[in-house]
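With one protein chain removed, the remaining protein chains of the complex are shown where they sit.
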Amino acid sequence: MPEPTPSIPTGPPAPVTRTKTSAYEIEHFVADLDETPIKATDSAVTDDAPRSLWGEAWRSLRRQPLFILSAILILAVIFVALFPGVFTDEPPNENCLLENSDGGPAPGHPLGFTVQGCDILSRVVYGTQSSLTVGLFATIGVVIIGGLIGALAGFFGGWVDAILARLGDIFFALPLILGAIVVVQLPVFQQNRNVWTLVVILVAFGWPQIARITRAAIIEVRNADFITAARSLGVSPLGALVKHAIPNALAPVIVIATISLGTFIVAESTLSFLGIGLPPSVMSWGNDIFAAKPSLRSNPMAIFWPGLALSITVLSFIMLGDALRDALDPKARKR
Amino acid sequence: MRYTRSSTMLSVAAIAVLALSACGSDTDSSSDGGGGGDTEAVIVVDGSEPQNPLIPTSTNEVGGGAILDLVFAGLVSYDADGKSQNEVAESIETEDAQNYTITLKEGQTFTNGDPVTANSFVDAWNYGAAAKNAQLSSYFFESIEGYDEASAEGSTVETMSGLEVVDDQTFTVKLAQPESDWPLRLGYSAFYPLPAVAFEDTAAFGENPIGNGPYMFASDGAWQHNQQIELVPNDEYEGPQEAQNGGVTFKIYQNDTTAYQDLISDNLDVLKTIPTSDIKNFKNDLGERSIESPYAGNQTIAIPYYLPNWDGEAGKLRRQALSMAINRDEITEVIFSNGREPAKEFTAPVLDGFNPDLPGSENLEFNPDEAKKLWEQAEELEPYDESEPLTIGYNADKGDHKTWIEAVVNNIKNNLDIEVSGKPYATFKEARTDATDEKLTGALRSGWQADYPSLYNFLGPIHATGAGSNDSRYSNPEFDEKLTEGLAAESVEEGNEMMNEAQEMILEDLPAIPLWYQVAQGGWSNNVDGVEFGWNGVPLYYAITGK
Partner (left out) sequence: MTWYIVRRFLQMIPVFLGATLLVYFLVFSLPGDATAAICGDRGCTPAVVAGLREQYNLDEPFFIQYLLYLKGVLTFDLGTNFSGRPIATIIAEVFPTTAKLALMALVLEAVFGIVFGLVAGLRKGKLFDSSVLVLSLVVIAVPIFVLGFLMQFLIGVKLQWTNPTVSGDATFTELILPAVVLGLVSFAYVLRLTRTSIIENVNADYVRTATAKGLSRKRVVVVHVLRNSLIPVVTFLGADLGALMGGAIVTEGIFNVNGVGNTLYRAVLNGDGPMVVSIVTFLILIFVLANLLVDLLYAWLDPRIRYA
């Protein structure tokens, strides 16, 4: 089965090959060089310094509307997380009066009230910070740990794979609640249970999934021609893994990571449901969704707004992931 | 979809037929649900999986308790209002509230044909108290003389010296000290009799218990674990709780929210607890088919005295301030849709001797101004140690406590302007262990449901010095003395008066802050009639009929 040509996807090709080809082939062209599409390709490589994979990706990203849109959204969410006070006058977690319980929109309270009589807008705005922190850092954590372990296991195979993959099996089969209940009780966390406790729990039990996906993707490209080519050109195994195998295996990891970002934020809600999430005094979308569940039938808006905020955040990261994938994909970039 | 419903009906009818043939009665064929007051219908009710083998002395939770109460009959039973009535007992007599002579009715039998004799009770109670059997409810026998010897750790004594069999129908009980309300307790499941076969293989017996109550197991293996338990009427039973239906099947649910869905789609006949999430909807969904009936249970927040901020004179003022900062009327109205009743004292309104106007009950009334004043007074005595902000602990695994805890927290925060938050425990056992080991770092919610209808049951086991459920570690010799006096009183009425005098002390000290009394909110399907709830919030299953 024919494979994607190794030279373009895998970063800077060896200059020797390039000059030789162009110099040799020019003589055979019938048409004027200015009129052929090859000209663009040729002129790009002759004088520019070889661009890195990421530099190349950045160049193509900047031109994508999908990327621009998602970047604006994400920046907006981050801005809300950092400066919640700009968006609401209601102080956080205060003035919750039962007389307002499940009330509809009122002057100064455009989104209405929760079952406890708290202002929904204020809670959603102030909840952004902890929810975003949990989602973002748990995702970064699993991608780094899971990605690293999966990549090593997949690329080297043999006993490395046996140990790392089986380790993943053990962790994956462990019930999250069991681990979570225990971790929450560690002396470090017992006194001040906060978002970072949650990040640790989610990373500790979430990494095997990314590890398996990365491992699979790496196994898939491990035997590809371009890796063999790189290796035979004297690239070290580790170099081949980092420079050639990983970039080609990124797509599924990005997909899992962007979805996981959302599921982590939601998982915080489920953990609250089980009594091991964030303490009720910390405002987060997950806590709000959980708290609004009992009044789902009488006041659905209390669950709608935090859910919407969560959806927008996840959407922006999914779009970012798509854009990034397109930019990084050597096969798609070629045309 | 039509046929889903009718097929359910058919299977209910089929179960009815099976149940009838199982208990060997040859009445006319079962009706298919038409007509009023059908006494052959099998009633499907919600239950939870019994946590232990169904042996009366080792069952300490409601799931198993509900089954035992139907399968066994004790010396006395309680009617809907919590009045005790003789069941197996012909008479229970005493002259000094310490020595009791108990005579049994003639001709009572277990469902395996064995007669119910004095030994059935004495042996069962001795079994329950003996340390070597490690029965969970052993402390219920603590009043009987000889309990201490039999129940001490490592003890090999198998009998209590206070129990003596006179003849098949009569036995005597000597208590360690006079207790006038002791006969009231005898309807609790720990005091049920056991047939001789129970002691041969208790584990096997616990799977298929044989009792003397209004119902019996439909067959061996009628307990399908985590799914259902099928009971059929015991035709031999004669007494006040005679079955008005063709059987009761307990369908086991993991949570009330799920059971509620089954109820409103007529897949479940009776639900005893409406889930918090549907408190606002159930009257709409069910209309006439719902009930709110107060029962002997309450909800309190215990504050340990070993917390520095909450001891001494300043601690007492803070406790009162906290209590007055909670708007019980508003919370019960908004959060529970009036499904709870604001507390006026420490027991429950359905009990004999209940008095809502005790001196000190004003401490349980919402009074934000006074609350603030009291808190400031406490600050002057001894400033609050800010490094230990108040938390209110609750367990997140059972019950639905988060919503009301949050409401109480907001009340305190808004009215006292102090830092306070809810503290969820992931597991019940974790909360219990912290309470037992005196490691609580804040207040802890604690609900109490009466074992037997008596004021003492709400006071002694919770607030007496060294009592098993004394989470606050309250210790007041005067209070203890009053309780002992009350128990020894000539009559129950006199005893109640002393209990209420004891209550005045804790209304002042507030070792725990009473919040509200429980109200059973239940509902039933279109298939049944005659649903009524008892004094303990459990439906009177035997009285339910088909439609």
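Note that the chains take the letters A and B in the order they are written out, and that residue 1 is the start of every chain.
One rule holds for everything that comes next: a contact is a pair of C-beta atoms (placed from the backbone, for glycine too) under 8 Å apart; a residue touches a chain by one contact, two chains touch by 3 or more.
All values reported here derive from a predicted model rather than from experimental measurement.
Of A:57, A:98, A:195 or A:266, it is A:266 that touches the chain left out of the display. The chain that is not drawn here is touched, among residues A:109, A:123, A:193 or A:325, by A:325.
For chain A, the residues in touch with the chain missing from this view are 1-5, 157-158, 162, 165-167, 169-170, 172-179, 181-182, 185, 208-209, 212-213, 215-217, 219-220, 222-224, 251-252, 254-256, 258-259, 262-263, 266, 269-270, 273-274, 286, 289-290, 293, 296-297, 303, 307, 310-311, 314-315, 318, 322, 325-326, 329, 331-332, 334-335. Although one chain is not displayed, chain B still touches it through residues 1, 4-5, 8, 50-53, 60-61, 131-139, 151-155, 203, 206, 224-228, 253-255, 257-259, 261-262, 264-265, 267, 397, 426-434, 436, 446-449, 461, 468-469.
Convention: only the chains that are shown with their structure count from here on.
Separating the CA-averaged centres of chain A and chain B is a span of 51 Å.
Taken in their complex, chain B has these residues touching chain A: 276-278, 280-281, 327, 330-331, 334-335, 395-397, 400, 402-403, 405-407, 409-411, 413-414, 421-427. Against chain B, in their complex, chain A makes its touches with residues 94-99, 101, 115-117, 181, 184, 273-276, 279-281, 291, 293-298.
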